[in-house]
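To start, the structure under review is shown below, and the notes come after it.
The other protein chains are all here in position, but one chain of the complex has been omitted.
Up next is chain A:
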Amino acid sequence: MTTRRTLLASGAALLAAPAISHAQGQVTLDVLFANPSFARFFTPIAEAFTRANPSIRIAFRQPAPNYDEQHQALLRGALTNQLPDVTFPGFNRLPELARTLAPRNQIADLAPMIAAEGDAWKDANFSPRMLALGQVDGTQYGMPFNASSPIAYYNPELVRRAGGDPDSFPKDWDGIVALGGRIKAAVPEAMGVSYYINSFDSDWLWQALVQQGGGRMLNADGSIGFGGPAGQAAMALARRFVTDAGMGLIGADQNRQQFGTGGIGVIFDSPARLGVITGLVGGRFPLRTAPFPITDATNGGVPTGGNAAVILTRDAAKREAAWKYVKYSAGPEAQKVAVEMTGYLPTNQRAAGPEFLGAWYEQNPNARSAAMQADKSLPWEDYGANGPRIHRMQQEILTAVMRGDVAPESGLQRMVQQTGSMMRA
């Protein structure tokens, strides 16, 4: 008890008097992020940060191949006490990570640090919806760093051949399904619309279909929320993509490849893939994007993918340095770098302004779709420890419904029931 109090006291002293930590000299932060390709914005941001804060050095660990492997590495690190000081877990893995690390006292609550910056700073930089993405069970464990919500990618040439106007992309699902049907009729070897929830590597696109209709996967009390009208509409729509919009059930990569060769009219994917998909298209047609159609204007939204900055170090001096780094990463300068490299939407509301990303958005209209729906960001809902298992089960039911093996209503019923039993398991 005494030791804990001493620790707290010394921590408070360090926070109160930053000069002390400066006197100690250089602080090196050990940072882990996922997706090796992200080094192209993590590195310049870290360099700019060290220029502004010469006493803090950022040392990156070997990046994890993806969020799942990062999660495993963090869990192993927690057991062997080799956690990085700062890490950037995916939004869908953040709740599980926080719930595992919090009882072990290996993750920092960021609320006191945000409070120390003041409400004016908080309100100027972050919308409450954006900050909510970093909260788990009411505690602010993460500062949103990269964020994305699904957008539509379309081939204006196929739209034109189907008699549509590429400049006025449909804003509702009926319009999109009808457009898909017309594309299929005009170009029989192509797919009209492909909404590949049958093979997407997470439940992100399925959640989007429910949330845009005003539904939620889970109610506030933790019970299952997608059994209602929004879920029914989403399930019926999933089947209609196949019956009315000329969709074939193929793999997610196969979809992107086929879209790239001009064989699909409309696909839905992450704006973070803008670079990849632009590369696949390779100038075959002038690729266009559009915001995700949202049926329920008041309650509807889109699930947010991406990652949040999380502080794991327990050392008080390092925590202080880590907060500076996290704050900088979520700030407009760093966001400008990250957004320009990837197509993610900025997590900082000042970043979209004319002095930061304004000019860039003028030149890159395809990147604008993601930013246009920033105020529709909803959390990527999490079913708890069995989340990935629940996703596989749901994907199987979705595939069966889309194939026409199971009616949408009974498919939804089965999904609600099985999700419930797996959440309790």
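Here is the rule we go by: contacts are C-beta pairs under 8 Å (C-beta built on N, C-alpha and C of every residue); 3 or more make two chains touch, one makes a residue touch a chain; residues count from 1.
Criterion: contacts and distances are computed from a predicted model.
Trainee: For the chain that is missing from this picture, which UniProt protein name fits: "Heme exporter protein B", "Sugar ABC transporter permease", "Betaine-aldehyde dehydrogenase" or "NADH-quinone oxidoreductase subunit D"?
Mentor: Going by UniProt, the chain not displayed is called "Sugar ABC transporter permease".
Trainee: With the missing chain put back, one of A:35, A:70, A:258 or A:295 would touch it. Which one?
Mentor: The missing chain is touched by A:258.
Trainee: With respect to the chain omitted from the figure, which of A:100, A:299 or A:413 is a touching residue?
Mentor: That would be A:100, which touches the missing chain.
Trainee: For the chain left out of this view, which of A:70, A:198, A:289 or A:329 touches it?
Mentor: With A:70, A:198, A:289 or A:329 as choices, the missing chain is touched by A:198.
Trainee: Contact with the hidden chain only, please: which chain A residues?
Mentor: Residues of chain A in contact with the hidden chain: 68, 72, 75-76, 78-79, 100-101, 103-104, 189, 198-199, 201, 248-251, 253-254, 257-258, 261, 263, 385-386, 388-389, 392, 395-396, 399-400, 403.
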